[in-house]
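The other protein chains are all here in position, but one chain of the complex has been omitted.
Should a chain be cited, it is by its letter among A, B and C, assigned in written order, with residues numbered from 1 in that chain.
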Amino acid sequence: MSEEIPYTVQPHPLTGVFNGKMGMWLFLASEVMLFGALFSSYVLLRMGATHWPSHEETHLNVPLATLNTIVLILSSVTMVMAWASLKMNQLERFRLYLGGTILLALVFLVVKYFEYSAKFSHDIFPGTSTFFAIYFTLTGLHGLHVLGGILVNSYLVLPGSRMWKTEPERFTNRIECAGLYWHFVDLVWIFLFPVLYLL
Amino acid sequence: MAGSAEEVRKHVKVYLMVLLALAVLTVVTVGVSYLRLPTGAAILVALVIASVKGSLVACYFMHLISENKVIYSLLVLCFLFLAALLLLPVATSNHFWFR
Amino acid sequence: MSTEHHPHPHLPFWRRYIFSTDHKMIGIQYALTGMVFLLVGFGLIMAMRLQLAYPKSTFPFLEALFGSVNVPQGIMAPEFYNQLGAMHGTIMIFLGVVPLMVGGFGNFVLPLQIGAPDMAFPRINMASYWVYFVGGVIMLVSFFVPGGAANSGWTSYAPLSVIATAGQTLWLFGMVALITSSLLGALNFITTVIQLRARGLTFFRLPFFVWAQFVTAFLLLLAFPPLEAAGVLQLMDRLAHTSFFMPSGLVVSGEMQEQFTGGGNPLLWQHLFWFLAHPEVYVLILPAMGIVAEVIAANTRKPLWGYNWLVGSVIFVGFMSFIVWAHHMYLTGMGTTLSTFFQATTMIISVPSVVILTALVLSLWGASIRYNVPMLFALAFLPMFAIGGLTGLPLGLTASDIHLHDTYYVIGHFHYVVAPGTLFALFAGVYYWFPKATGRTMNPLLGKLHFWPSFVLMNGIFMPMLFQGLGGANRRYFDPTMYEHTLAVQGWSVVISWSAWLLAVAQIPFIINLLVSLWAGRKVSDNPWQATTLEWAAPSPPPHGNFAAVPTVYCGPYEYSVPGRVSDFCMQHVAQEA
Partner (left out) sequence: MDEVAGGFGVWLPIDISTHGAGVDRLIIVLHAFMAILFVGWAIFLVYCLVRFRSRGGCPARYELPKAKPSKYAEIAVVIIEAFLLIGLSMPVWANVKNEIPQDKEATLVQVVAEQFAWNFHYPGADGLFGKTHSKLMGAENPAGLDREKDPQARDDIVTINQLHVPVNKPVRLQLRSKDVIHSFSIPVLRVKQDVIPGMDIPTWFQARQTGKFDIACAQLCGLGHYRMKGQITIESPEQFQAWLAQEAAWMEGKDEEEVEE
């Protein structure tokens, strides 16, 4: 019986990708549509609005958000470095970099927590205005994605990395897929940041 | 996609350069927002910068620059449908008298 | 399941039959759950039909069945009627047909037809089923919360749905689960088709069913996320009192809606909803066409006419289905520019459907047609789908839509597509692939006893709806006797209701046949229909890993009656001497 599923580790000779990568890109395509729909809704509501608050009026903390942007970009770099370390057969450096990614993601969420609680303490909630409805929904959904990334990466950095001993190539593939997801989360933020904080 | 360890070493340098570019662009986009450009121009500049940053992430961190055709075709497909989705705000503009 | 071949001989019961990762077992789980939900959804509509046929009567047994809150003194409450209506649509589409079509047949047949040992991601496949299951449970549980299940129609138009009872929140959570399940399934299908095709099985040697599933998977993957976004926004409106869909200054029953700041747009929901829901229509019909094509090819004993046309049409339909959505919204105050665009795209999308139907009919020319049960259902699909498609024309054009919009004409139209259309294809598929799943065949006499009454009664239900719709009878009316124009066509309601109840009776032979054939069906060979595609090269039922040896494909999918050959079919994996 041919029970083994082909191309779980080795790339398909014609398409040049392994299954996991294909699956991850398909997942990201659906994510593009998810965030695209929300972005589209934002444009529609903004076009229909009689008044749209400028960023002075919303009192969003731009320096803090800029810091968060840099944090997330840094975490993307450590993520790709983690993968590169595996490619160079350096498990310890991989652990260091992936640990760094998780740490930076946590910093991002902590900063987000302070941003949210500052708003709540001024009695600003999602129901306050259309702008804040969009702000909380988009950043909240993005925050959930960050949280998901932290969970997956935490699994991969410790228990998941046992696979390195038995199937190093498969493990490297996993890190590549986790990386694709993480970079996408970064990419979404790169768009959210100007749209919500600067415009 | 990178194959050997040698190639990967070269990549690392590229990653650091991309990091630098992203940081600079972040500062630029924040800086521009303080210039108080007219709304249209501000949106254009911000979105252009965001697109450049996004492309950098996609091309280098996600290795799209050296990806396979099948992934490209998938993304082209996805962006076609995304374009249809972005028609949505236009689709309400032809409605009668929105208060 | 026959006893000789267990899908996983070495695994414990719960891994083999419940938390299985084998695509065939997951497919069967999907199919059985889907069938149960089809029965539930059908049950809901039978209760509604009672109200519609005899609106002024009391029915104590309904009170006994649904409780005195929903049916006080034997008279159905209008809000309960609305719950039944909303949940009938939701259950039939999202919990019945799609899981059966894509989750059931897609899972079971597709990997076999492409010569793969399993899906690309077996564990994601299992997760997809269980997330679907949870979504279904949430939907059913919603009947028991205060205020009952969602009652704003399966379309859940805001603001009505935003101010609706708690059941709507559960509906939204249920939908998020179902959407997640579909996404997991879709990315699995696409990866499987791209990566795991057997050697020699090029894209243009794929059976048409695989093509249909492939395009469907893309529709699911890319059209569902916007609904997920819309669901999130509606949840925010309901739970956090944002105003995405709530305009300013709403007054409900004399009360200002102060909790909503306003500034939202009710049409945003409709746009996002139909951006999904129109492709969803093709999710319902494309795999059905795939099944019908397979059954027709095998039972005409000749190649399908215009394989390339069929494939091209399916791809084209897939693309176009993303830019026709606003034809559901002509009467929302749309101007001429936009409506012209959407009318034009709607007319254009009808062309590939005509091509597919023509190709399937032309496939009969010069054939040698075997009239077995799957073939009967597949053939009945053709005229039923034709009526469903044709009646779409008056709804796709704005001027006629003025009169027909939101009438029974709409219900008749889309039910012709999905009930005698898609459901007949599903039945064809069940009879056709049952021998593959069990090694036994279903009883043909019971099958014919199932087919003929179903065929007549389906038309007894939906043809009168077209008449009612032309008369202008509005849909979603709890009491259809209140208006002159609805009373003028009310006689048909009785005909429709009796047809529906008898249709339920006509399903009894099918259920008996399905259950009894599992154990007592006639044992058959691995390829009882003498078909050509790869699933028939595997043993019946296929063991874990499917094929004894990895098959290599040498020819196209429908090489029947090739001149100069002894046998009238050439299986794809059998090399022919040059």
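Definition applied: a contact is a pair of C-beta atoms (placed from the backbone, for glycine too) under 8 Å apart; a residue touches a chain by one contact, two chains touch by 3 or more.
Note that this is a predicted model, so its numbers are computed, not measured.
Engineer: Which of these, C:61, C:371, C:452 or C:519, touches the one chain of the complex that we don't see?
Structural biologist: Only one listed residue reaches the unshown chain, and that is C:371.
Engineer: Considering the complete complex, identify which of C:18, C:65, C:137 or C:252 is in touch with the unshown chain.
Structural biologist: Of these options, the touching residue for the absent chain is C:252.
Engineer: Which listed residue, C:20, C:33, C:125 or C:265, touches the chain dropped from view?
Structural biologist: Here the residue in touch with the unshown chain is C:265.
Engineer: For the full complex, which residue in C:43, C:200 or C:383 touches the chain that was left out?
Structural biologist: Considering all chains, including the one not shown, the answer is C:383.
Engineer: Going by the touch rule given at the top, which residues of chain C touch the chain that is not shown?
Structural biologist: On the chain C side, contact with the omitted chain comes from 54-57, 77-79, 82, 151-153, 157, 159-160, 163, 247-254, 256, 262, 264-267, 300-303, 305-306, 331-333, 335-336, 339-340, 343-344, 347, 350-351, 354-355, 358, 361-362, 364-371, 379, 382-383, 386-387, 390-391, 393-394, 397-400, 402-407, 467-468, 470-472, 474, 476-494, 560-563, 568.
The rule is short, and it goes like this: only the chains that are shown with their structure count from here on.
Engineer: If you average the CA atoms of chain A and of chain B, how far apart do the two points sit, in angstrom?
Structural biologist: 14
Engineer: Would you pick out the residues of chain C that each touch at least 2 other chains?
Structural biologist: In chain C, the residues touching two or more other chains are 194, 222-223, 226, 265, 268, 271-272, 275.
Engineer: Where in chain A do residues touch at least two different other chains?
Structural biologist: Correct list: 15, 17, 22, 26, 29, 33, 36-37, 41, 44, 48.
Engineer: What does chain A use to touch chain B in their complex?
Structural biologist: Where chain A meets chain B, its residues are 15-17, 21-22, 25-26, 29, 32-33, 36-37, 39-41, 43-44, 47-48, 55, 62, 66, 69-70, 73-74, 76-77, 79-81, 84, 87-89, 179-180, 183-184, 186-187, 190-191, 193-195, 197-199.
Engineer: Would you tell me which residues of chain B are touching chain A in their complex?
Structural biologist: Per the stated touch rule, the residues are 2, 5, 8-9, 11-12, 15-16, 18-19, 22-23, 26-27, 29-30, 32-33, 39, 42-43, 46-47, 49-50, 53-54, 57-58, 60-62, 68-71, 74-75, 77-79, 81-82, 85-86, 88-89, 92-93, 98.
Engineer: Show me the residue ranges of chain C that touch chain A in the complex, using the header's touch definition.
Structural biologist: Its residues touching chain A are 116-122, 124, 183, 186-188, 190-191, 194-196, 221-226, 228-230, 232-233, 236, 240-244, 259-261, 263-265, 268, 271-272, 275, 543-550.
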